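Take this structure, written in structure tokens, and hold onto it; I'll ask about it next.
Every protein chain except one is present and positioned as in the full complex.
Note that the chains take the letters A, B and C in the order they are written out, and that residue 1 is the start of every chain.
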Amino acid sequence: MSLNSPDLSVNLGGVRMKNPVMVASGTFGYGPEYADLVDLNRLGALVVKGISLEPWRGNPPPRTVEVASGLINAIGLQNPGAEGFLRDYLPFLRQFDVPVIVNIWGRTVEEYAAVAERLSAADGLTALELNVSCPNVKEGRTAFGTNLPMFRRVLAAVRLKTRLPLIPKLAPDLSQIKAFAQAAEEEGADAISLINSIPALAIDIETRRPVLGNRTGGLSGPAIKPIALKLVWEAAQAVRIPIVGMGGIASAADAVEFIIAGASAVAIGTANFSEPTTALTVMDGLREYLIRHNLGTVKELVGALRC
Amino acid sequence: MSLNSPDLSVNLGGVRMKNPVMVASGTFGYGPEYADLVDLNRLGALVVKGISLEPWRGNPPPRTVEVASGLINAIGLQNPGAEGFLRDYLPFLRQFDVPVIVNIWGRTVEEYAAVAERLSAADGLTALELNVSCPNVKEGRTAFGTNLPMFRRVLAAVRLKTRLPLIPKLAPDLSQIKAFAQAAEEEGADAISLINSIPALAIDIETRRPVLGNRTGGLSGPAIKPIALKLVWEAAQAVRIPIVGMGGIASAADAVEFIIAGASAVAIGTANFSEPTTALTVMDGLREYLIRHNLGTVKELVGALRC
Amino acid sequence: MQLETVLILEHRDYGAGYRLLKVAAPGIAPQVQPGQFVHVRVPRLNDAVLRRPFSVFQAQADTLSILYKTVGRGTAALAALAAGQTVGLIGPLGHGFPLDGPAERVPVLVAGGYGMAALYLVAQRLPRQGMVFVGGCSAQDILGIEDFTALGWPAHIATEDGTRGVRGLVTDVLDAWLGEGRQSRTPEFFACGPNGMLQAVGDRAQAGGWTAWLSVDRHMGCGVGACLTCVVKCKAPDGDWVWVRSCKEGPVFECRQIQWEEES
Partner (left out) sequence: MQLETVLILEHRDYGAGYRLLKVAAPGIAPQVQPGQFVHVRVPRLNDAVLRRPFSVFQAQADTLSILYKTVGRGTAALAALAAGQTVGLIGPLGHGFPLDGPAERVPVLVAGGYGMAALYLVAQRLPRQGMVFVGGCSAQDILGIEDFTALGWPAHIATEDGTRGVRGLVTDVLDAWLGEGRQSRTPEFFACGPNGMLQAVGDRAQAGGWTAWLSVDRHMGCGVGACLTCVVKCKAPDGDWVWVRSCKEGPVFECRQIQWEEES
């Protein structure tokens, strides 16, 4: 390994990635959508939009609204269901040499377990990301993402049904993030990812109604970056399993901040919408940073915050 | 009352305000700082920077850092102490016809009670805002702002020591805001205010150190507006006492959103730094909004969200 | 579909409150089909996280142009750009208007607002000649009639205040034309404008047993089908309904696909 090509590879709790930059669930479709613009083989991993056991319609529009340096979304997890995904998208995805992580969700513990089981039986999927934190489906966030015992139950149930690496995606809980991270580790998670979008509201002052069809939604984008970074740093101090950091990453400098705070990998979400090649430019910029700082591997940077 | 001059006055749990637009603690000094630029008599109320029993030095610099649509601050509550405030600033403030709300904090329940008692004995102060949620003093947020029993204890202790209207300022807890709002109401608060800045981190990737002297700080400004609005809306559904809404308000439209969500008054924080007259332009814009919408009083707009 | 940083060749007022932005887009321009759009990254709008979608007005060889109106902060920032500067595009995007309808059908274009911009390429590229119906509030809202008459397409104009053409809605003029039995041949509608207008055109098409292609306008996130922001309620094969992406399966839908009920 020469100094000019630092080693970007990471092993994320069993997910072997060429580089630590992935695309975040719900912001990159199921793969084909951006394939004309982004060479999927270059991505560290591709996390697909949240999948449930059965197809799900999602929320009425408007589903997103742009706010200062951010986006509020309330898509409501529209998806073709596990069978639809396996039939319509998996064959496409298998053409590429990229780890495919499926983001899953359910309305009950049983649904979580069932979708995990069904997807684990398919060939060509690398890991499961457990979305217990989506602010846009009533059942999700209230029941699992902010209730520690429920969080443990759903995790334990899914763990029994899959041998794939399991990555719970934490809700951005400001006061209990360590507790959730530790619970994830104790229940056998292979990694954790954070943060999901933050519950938010926008009001149309002319109609006096919420702007979004679902009333509230989740805030993402650069606006939440400093909050996400703080939570990743806290979580990293609480667990030994690797962390996928996300929230407002738009540049290599942003990604480096998350890695220094303790993330082993990062995910690009909202930034894909304005610049679909963000993951690639982040990757290139990260490589340059490592070279400039004389680091042979990205692992040396993980958690390198000096306090 | 003619249709051309809607009634902007509000009674905020005993604080009689000419209009519902105040300036937020820590962003407007103690009064004199902006007095050349803003006619203090026009403000709905002036909330001064957090005061403790004894003088307090605050955190080492850097104390603020600008981020996307926001500011992270870790001032650390530097203040001249109750006696210093009463001696150096109260005489100045008493020249104006504006309600003066003193934001107070302490490191222990006893300190909170003592500073409340001392200030209540002074003449010319209108109300106390109880800062239990500052993310920049270890004792503050960890001990009181996110711990419900401690929150109740400090509130009860202060309540015994003052007859002034008491306004606890809630921490931006994403999952328990209703519980804190209700506890405040039960412990005899006259109003509540929210949100304080949100715990956040920024890292200097060249030095790999936190940018701020205190490591972490609190995020404020337009970036947090959608989160603040959601929390105000939730809190408004949980209590009957009036609410002071704040977080990223920079325009009359922003203020109207908070009022529709359930705030009886709003506070301008970070926006003062870029446009010191924000409170006045918000006030004027609010008046125009009421006229345009045929509303005779601002009270009719409070909580007018149609769901 | 591709990403392209393009040079601004021309940027000027075009009438009716619209501005023309013409760019050199050698990658995108030759691929454009009528009714497709480009997703524009507005420079300097540094607190914006989304691009802005605009129909391609004209596309010729390596250049393309859009016609837009300043309605908010993105279009205002766009308006501040000058020739010689660059802007980022993704395009061409979406499914546009199909031009391969049977030769005996008379193409009938119906436009409101920027609809004229979205429909120009239909008129220019259709092998058959047709006519165009345009509506607006007032004479100064009527955009680009000359571009159509230059192609030899007659234009029927309606304004709500009667300052240009017939006083009334565009559908009034359309109804008059339909009612007068002038359609010696079967009409095929191509429409772009406000929802009410689109629905009205669709209603007439369904009543007459004709085809109507409607280009809908929905707020967009990604523009490429990834985010599920831009959905339209469509009929499902099984009689049920489903949310369909207007950036990918649309923005042009046949009127029978859309389920207007319950839509705002």
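In this text, a contact is a pair of C-beta atoms (placed from the backbone, for glycine too) under 8 Å apart; a residue touches a chain by one contact, two chains touch by 3 or more.
What you are looking at is a predicted structure, and each value in this text was computed from that prediction instead of being measured.
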item: Hidden partner chain, touching residue among B:L53, B:I75, B:L170 or B:L290; value: B:I75
item: Residues belonging to chain C that touch the chain removed from view; value: 44-47
item: Hidden partner chain, residues of chain B it touches; value: 26-29, 32-34, 36-37, 49, 57-58, 61-66, 68-71, 73, 75, 78, 221-222, 270-277
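In this text, only the chains that are shown with their structure count from here on.
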item: Farthest chain relative to chain B (centres taken as mean CA coordinates); value: C
item: Centrality ranking, top chain (CA atoms only); value: A
item: Rounded Å distance, chain A centre to chain C centre (Cα mean); value: 36
item: Distance between chain centroids, defined by C-alpha means - chain B, chain C (Å); value: 48
item: Interface hub residues of chain B, defined as touching at least two other chains; value: 68-69, 222
item: Residue numbers of chain C (touch at least two other chains); value: 47
